[in-house]
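Of the protein chains in this complex, one is absent; all others appear in place.
This part shows chain A:
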């Protein structure tokens, strides 16, 4: 069918139906060899998102229309039939990197978590991986979800508990993004507990993105997954140095961090035994964290020694464990050079340097 005919036929339909129909057409187009990307894009903006001026229905309120669209999208992805790969491709092209549709995406994912819509969540996981889990878009999505479930309706955290079982790939990517969200501040304690439980119940969660291969249509190139390990290490290492906002829960908080540190070490060491993947942790990631740590130590002289020692000890543990598992990729020399100044302050770092300096070279 020619592009114009498709459009003409779709234009005869009212809003919710035309979106649905358009999605089917896009799926069909996507599955074919000649993809007609332009046409896909046109259909999306005109019929799905109603971004063309004349399709905007003035009487129906915007937010409700959005909700309708979200319902149709989740319906569409959940509907039986059709290949997962094609649908993932459709999802990816529905939400390209540069777009205004992220709010709808956020609401879609949020609703899908509530309704446990596996299809959508999986697709979203792949979307995150393809855009990079630490990219702005992924972090934005993570923020949206955290805001919905932690801030606005705290009593629905339970819904998140099932997530690793339901959609481990999405959860892993989400976890990486969450690690980025709380890059420079302490996460709330509820989140810490949740993550602790996630990892505890599903020891392989941290490595899921490395194991699973995303279902992409032929010709799609999967991006290198980023594990949450480095991001979470950053939490546990920097946490002793940050002034806690809630002093009451400090002890509990510290327990959570210790637990997470332990779980992270477990995961890293598990990599050593499997030895399958050397791309678990990026050296830049660790280097950035080391820089942050150095800066904090340098600027805040009034921190007490036990906190300093704890932070440096955890850093040393992390680096030495990763080194021993040999799962660091990238510029290890730079990382070690950054550790050098800290080695005078903590023996474990010095030991780590002595032990692994030669290996890295």
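By definition in this document, a contact is a pair of C-beta atoms (placed from the backbone, for glycine too) under 8 Å apart; a residue touches a chain by one contact, two chains touch by 3 or more; residues count from 1.
To be clear about the criterion, contacts and distances are computed from a predicted model.
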item: Chain excluded from display, named as in UniProt, from "Integrator complex subunit 5", "Putative lipoate-protein ligase A", "Magnesium transporter" or "Small ribosomal subunit protein uS13m"; value: "Integrator complex subunit 5"
item: Contacting the left-out chain in the complete assembly, out of A:97, A:136, A:151 or A:295; value: A:151
item: Identified contact with the non-displayed chain, of A:115, A:197 or A:345; value: A:115
item: For chain A, the residues touching the chain missing from this view; value: 16, 59-68, 70-71, 74, 106-108, 110-111, 114-116, 147-149, 151-156, 158-159
